[in-house]
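Could you have a look at this structure, given as structure tokens, before my questions?
The other protein chains are all here in position, but one chain of the complex has been omitted.
And then chain A:
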Amino acid sequence: MAEVHVIGQIVGASGFSSSSLFCKWGIHTGGAWKLLSGLREGQTQVDNPQLDDVAYWSHPIDVHFATKGLQGWPKLHLQVWHQDSFGRCELYGYGFCHVPSSPGFHRLDCVTWRPLGSWQEQLSQRFVGGGPQLLNSDLIYMGADRYRLQTCAMGTVHLQLAVLLRNFDRYGVEA
């Protein structure tokens, strides 16, 4: 049994077309992994930056996993949402990144995309918002069916993760 601690934060997001953003996040792991403590999913507050276009959430991530194998290394998936002045929520981007496998402190920039609808949908999106979303959110962290998707590039989510590994060297794993 080897253990992984992930301690860090979702710092914020930049590069989105409008502010007032929040983020839903989750960590997906394979079957050999077990969550010992911490929360594996969550949602940040809505942040409305006043000057910059960077929304800061500083949302904590603190999870402790134990594993029997390397397969299914934790994957962090994100959804960035926009809340408009009427309180309606609109999807702004899906993002994904692997939890780094080397111990230490990592600054990660996680790029996001959003599904693109037909041109009628794009037109209506421009005026009233909304837009298509993924039916199954596992497509965010699975590569298999991605080719069916038509997406457009959105902003970037900034993460800071510190990874601590334990007992991996006991099983001959170099990280």
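Methods note: a contact is a pair of C-beta atoms (placed from the backbone, for glycine too) under 8 Å apart; a residue touches a chain by one contact, two chains touch by 3 or more; residues count from 1.
One rule holds in what follows: contacts and distances are computed from a predicted model.
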item	value
Options "Ribosomal RNA-processing protein 42", "Exosome complex component RRP4-like protein", "Dynein assembly factor with WD repeat domains 1" or "Meckel syndrome type 1 protein": UniProt name of the undisplayed chain	"Meckel syndrome type 1 protein"
Contact with the hidden chain (one of A:18, A:48 or A:151)	A:151
Sole residue of A:7, A:142 or A:162 that reaches the chain not shown, by the stated touch rule	A:142
Selected from A:25, A:57, A:81 or A:96 as touching the chain missing from the view	A:96
Touching residues (missing chain, whole complex) on chain A	1-2, 15, 32, 34, 36, 66-71, 73, 75, 94-98, 100-102, 106, 110-113, 116, 141-144, 146-154, 169-175
